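Quick one: the structure is below, and I'll ask about it shortly.
Removed: one protein chain of the complex. Kept in place: all other protein chains.
This part shows chain A:
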Amino acid sequence: MSVLVYTETEDGKFKKAAFEVASYAKEVAGGDDVVAVSFNATDASELGQYGVSKVLNIQNDKLSKFNAEAYADALKQAAEKEGSKIVVVSQSANSKYLAPLLAVHLNAGYVSNVMAVPESTEPFTVKRSAFTNKAFNFTKITTDVKIVGLSQNAFGLKENQGDPTVEDFSPELKEGDFTVNVESVDKAKDKVTIADAEIVVSGGRGLKGPENWGMIEEMADILGAATACSKPVSDMGWRPHSEHVGQTGKPVASNLYIAVGISGAIQHLAGINAAKTKVVINNDPEAPFFKAADYGVVGDAFEIVPKLNEKLKEFKAKNA
C-alpha cells in the first residue's frame, strides 16, 4: 500500500507545498512507499530529498496550465494504478479546487485544513482546524480511500534522502476534462505568494495611503516575505484584492506575521490566527490586535518601520 501525493509545480519547479506534502506523507506511510504525481516537472527526482520513492511524472502540454478537472482525473488514475488508500494534497488554491472533485471520483472521504499526522489510523482520525482557527476538530474518515488536505506550514519540511524512480505517466484524459478553460493569468512574477510565504508583512489603514507602502515592501524584500493588507485597504483600492487577508480574504498560516497599522478587527484576526508568531506595530495601545499578538510595539509606524528595516538589514547581513 502506498501513499499518493500531489506535488505542485510552477513553471516546472516544485513549490514548497510539494515538499511539505511529501514530508508528511512519508511520516504517514511509515514503512510504505510514497508515490508522487507531478505535472510537467523539470527535475522530478528532487522529490527524493523528502522521502518520495516513486514519481509519476506527467509530461503533457495540455496540462501546462492548471486545470482542476483534468488534474483530478489524472490523480484519480494514478491512485487507482498504485492502489493508494491515502492521498495527500496541500491547501493551496489549486489543491483546494481539485480535492473535492477527486474525492467524488475516488469515492473517498476528504478532510481539509489538517494540522498534524493522524491521531490514529484505526479509525483514521485527523486533527483539523475549524471555526476559522478558533477551534480544532478531530475528524474520522470512514471510507476505504482517504484524502487528506494538509494545511500549509502545519507539518513543515522533513528531509529523508532517497533515490526515487521517475516514471513517465500518461493518464487517459477525456474531452470532458477540458471544458473549463483558462483564458489569461494575471500573476506577479518573482513575488512570494501569501500561501507559500514563511513570513508575511501586512499593512492596514494606519499607513494612510498607497504611496506609503514602500517601507512595507522594503521589509518584505529584506525578509523574503510576502506582502498583504487588511480589508479596508483592498476595499479602497490601495492594494490589490489578492493581498487581502482575513475571513473573507486569504488565510495566513505563515511562521511570522507582521502587522503594521492594522487595528485587528475580529474578521481580520480570524484569517491570520493560524500564523505561528504575530507582531503588531500600531500607535494605538488599545488596538485589539495587541490582544492577539505575541510581540507588539506601540508607536508611530512611520518612525518605527524604517528603523526596524535598517536593523533587519544588519541582522540579515550578519546571519546570512
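Everything that follows uses one rule, which is that contacts are C-beta pairs under 8 Å (C-beta built on N, C-alpha and C of every residue); 3 or more make two chains touch, one makes a residue touch a chain; residues count from 1.
As a convention for this text, contacts and distances are computed from a predicted model.
This figure omits one chain of the complex; the name its UniProt record holds, of "Zinc-finger domain-containing protein", "Electron transfer flavoprotein subunit beta", "Dipeptide/oligopeptide/nickel ABC transporter ATP-binding protein" or "Branched-chain amino acid transport system permease protein", is "Electron transfer flavoprotein subunit beta". Note that of A:T9, A:N60 or A:T125, the residue touching the chain absent from this view is A:T125.
Interface note for the absent chain: among A:A41, A:C229 or A:A292, the touching residue is A:A292. Contact with the chain not shown here comes from a single listed residue; of A:V117, A:L157 or A:L312, that residue is A:L312.
Taking the whole complex into account, chain A touches the unshown chain at residues 66, 68-69, 92-94, 96-101, 103-105, 108-113, 125, 127, 129-143, 176, 179-188, 191, 193-196, 199, 223, 231, 235, 241-242, 244, 247-250, 255-256, 266-267, 270, 276-277, 279-280, 290-300, 303-304, 307-308, 311-312, 315, 319.
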